[in-house]
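Take a look at the structure set out below.
All protein chains of the complex are present and in place, except for one that has been dropped.
Right, chain A next:
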Amino acid sequence: MSVMLKVRNIETYYGPIMAIKGVSFDILEGAVVTILGANGAGKTTILKTLSSIMDPEKGTIEFMGQRIEGLPPEKIVAMGISQVPEGREVFHDLTVKENLLMGAYLRNDRAGIKRDIDMVYDYFPILKDRTAQLAGDMSGGQQQMVVIGRALMARPKLLMLDEPSLGLSPLLVKEIYQIIERINQEHNTTILLVEQNAPMALSIASHGFVLELGRIVMDDTCQALMANEDVQEFYLGIKEDSVRGAKRWKRKKKWR
């Protein structure tokens, strides 16, 4: 597998606050990679920087051999990077189908678009049943499906998902994740997954990064991450019980 995305030393600011303090990583073509981190660690900021919604103050981003930092976001989408934003941001007043077509806004191959809509309906049969319904009237899980479907309509080579499991029932989370896995396998779409639901993310990804306060503190295969003491205690919620049978305090993170 060749390197698809090469991120080097990016620093991104919100005004005077440095949210990403020098992050470098590679993503291989066809891989499923996850970034874990607590609230405010900078996960979303990384995605926004990659899709050029935010510009990095420093550092470079290379996508399939081409520098992309600072390009307008629509160029980035056209090059094959799509982001599924956090919080199921559908167009409330458009129907399901219209929402999906918005994802193909930059395309004009009618036949291809038609095929891809069918593909989305194949992944999410419920959307086909509700094709004329306003997206704003749908349930949270269905909205999540619309947003993922909309991103797929741009035929991304790299699909970036921001907390797809947020606020969904465990059953729906499982379903969404199965589909993410299918998208990766059937279309060789590279997946970058940002999650707080670490057990889910680690179960489908092959490689993972742990982000803390704008810096990567761990970089390893998901198998190794799952075996790591710190990941277990702080992200997987596994901890030894104390003698009292209840333990709230956390030991220091070491990340090694």
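In the analysis below, a contact is a pair of C-beta atoms (placed from the backbone, for glycine too) under 8 Å apart; a residue touches a chain by one contact, two chains touch by 3 or more; residues count from 1.
Note that in this section contacts and distances are computed from a predicted model.
Participant: Can you pick, from "Putative monovalent cation/H+ antiporter subunit A", "PadR family transcriptional regulator", "Peptide/nickel transport system permease protein" or "Long-chain acyl-CoA synthetase", the UniProt protein name of the chain not displayed?
Facilitator: "Long-chain acyl-CoA synthetase"
Participant: For the chain not shown, which residue from A:Asn9, A:Ser139, A:Ser169 or A:Gln223 touches it across the whole complex?
Facilitator: A:Asn9
Participant: On chain A, what residues meet the omitted chain?
Facilitator: The list for chain A reads 8-9, 11, 21-25, 58-60, 209, 215-219, 242-244, 246-249, 251-252, 254-256.
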